[in-house]
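Heads up, one of the protein chains got dropped from this complex, but the rest are sitting where they should.
Chain lettering (A, B and C) follows the sequence in which the chains are written, and residue indices restart at 1 in each chain.
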Amino acid sequence: MNIGVVVFPGSNCDHDCEYVFKAVLGQDVTMVWHKETSVAGLDAVILPGGFSYGDYLRTGAIARFSPVMHAVKGFAFEGGLVLGICNGFQILLEAGLLPGVMLRNKSLHFICQDIFVRVENGATPFTSACRPGQVLKIPIAHADGSYYTDPVTLAGLQANAQVIFRYCDAEGRVTPEANPNGSLDNIAGIRNAQGNVLGMMPHPERCAESVLGNEDGQLILASMVEFLKKRLPKMVGA
Amino acid sequence: MKAKIHVTLKQGILDPQGKAIEHALDSLGFKKTTNVRVGKYMELDLDQTDRAKAEAEVKAMCEKLLANTIIEEYRFELQ
Amino acid sequence: MKAKIHVTLKQGILDPQGKAIEHALDSLGFKKTTNVRVGKYMELDLDQTDRAKAEAEVKAMCEKLLANTIIEEYRFELQ
Partner (left out) sequence: MPLITKDLIAQHNLTGDEYQKIIAILGREPNLTELGMFSVMWSEHCSYKSSRIHLKKLPTTGPRVVQGPGENAGAVDIGEGLCVVFKMESHNHPSFIEPYQGAATGVGGILRDVFTMGARPIALLDSLRFGELSAAKNRHLMKGVVAGIAGYGNCMGVPTVGGEIVFNDIYSQNPLVNVFCLGIAEKDKIFRGTAAGVGNPVIYFGSKTGRDGIHGATMASDSFDDESEQKRPTVQVGDPFQEKLLLEACLELMAGDLLVGIQDMGAAGLTSSSCEMASRAGNGIELDLTHVPRREPGMTPYELMLSESQERMLMVAKAGKEEECIAICRKWDLDVAVVGTVTGDGILRVKDQGKVVAEIPAKALADDGPRYDRPYMPPSYQDMLTNLNYDIIPDVKDANAALLSLLESPTIASKRWVYQQYDHMVRTNTTVRPGSDAAVVRIKGTNKAVAMTVDCNSRYCLLHPYEGARIAVAEAARNLACAGAEPIGLTDCLNFGNPERPDIMWQFVMAVEGIKDACEFLRVPVVSGNVSFYNETNGLSIYPTPMLGMVGLIEQADQATTQWFKAEADDIILLGTAREDLGGSEYLKVVHAREQGSPPFLNMDAEQALQECVLALIRGGLVQSAHDCSDGGLAVALAESCMSGPGRPMGAVVKLAPGRLRKDAVLFGESQSRVVLSTKPAHRQAILDRAERLGVPAAVIGVVGGDRLVVSLGNEQVAATVIDIPATALYDRWAFAIERTLKNE
């Protein structure tokens, strides 16, 4: 597979994503400069975490106008797999590829720690390796991760099983105490209606190796690779 | 021409920053302060003498970039 | 009484946000925009009918909490 990792000015998890797909999952990775106007030839696109454009004004607000985002939209529209992690999720929201906005964490602080999420939908290209309801331990690191949307949109997300991850405790209970940032409905990750675009605040690339003490993140990234292999049978083994 | 732009949260959208400030004011002894809301204020210079054009331009800036109209509203003056 | 408070960076203090926004506006095609400066705008309600007292109070809030007077200046209106 050829996984594209977009590099915006201020991206800082770009190398981490590159490393995990290459060194851990053995895939090819192409770094895509934000001024590129095409993502042709890529099997999936990752919008990595970081502080694109310093997160000035609003997180993701300026990055969405990068030339590459036009191509990413086209790619998503044609069914290409797009994963936005943290800042990447924020960019997807600002770009309108996913509905809603990110508000400041309720503590108003940046939070870096392990949290738990429950896999609410295991039948997606991003979660097929997980059991439905499986609890993943996975780190977050953000200041603006409190997901918000209007009630109608929220109802739609719920009805279409578009809420993929919810913050929960170690036993999988979705409680207010397990919500680290005040996110609506404990939302940690959502996908679009077609199902090929996922945004998530937690960082799977930070917990995909035993030396880091946690491999839960691999389930998500490996799901993507598996999905792509099945979708592109002619490329397998090529 | 100079544009002065206010971007504020829409009514009903939670404003954790405003809340925190209210709380802090309270503990500083300003007990009677309520409904603190925090927004953004921006100033910029436009090299544009036609008022109508300037107006259209600033509106476009706000819609596209300066405000996220899902949660924010904006208003501006030109001088 | 309602207070409307503007907190802005002092002259000469670097405004990284303003700079980034200016750059973004430029690449969005708003080429003639310059001197973008970003500040804060706050509204709050005061349970105080005496104008002079309210004025003194808001001034104190700004000095103590709302503005960082080392790099920011503030102004406010009461309504």
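Observations, loosely collected:
Convention: contacts are C-beta pairs under 8 Å (C-beta built on N, C-alpha and C of every residue); 3 or more make two chains touch, one makes a residue touch a chain.
In this text the structure is predicted, and so the values were computed from the model without any measurement.
Mapped onto chain A, the footprint of the missing chain covers residues 9-10, 12-13, 15-16, 19-20, 23, 49-51, 53-56, 109-114, 139, 141, 143, 203, 205-206, 209, 211-213. Residues of chain C in touch with the missing chain: 12-16, 19-20, 23, 68, 70-71.
By our rule, only the chains that are shown with their structure count from here on.
Each chain gets a centre from the mean of its Cα atoms; for chain B and chain C, those two points are 10 Å apart. Shared contact sites, meaning residues of chain C that touch two or more other chains, fall at 21, 24, 28, 38. Counting partner chains per residue, chain A has residues 57, 62, 65 touching two or more of them.
Contact residues of chain A toward chain C in the complex are 53-54, 56-57, 62, 65.
Contact residues of chain C toward chain A in the complex are 16-17, 20-21, 24, 27-28, 38.
Considering their complex, residues 6-8, 18, 21-22, 24-25, 28, 30, 32-48, 57, 60-61, 64-66 of chain C touch chain B.
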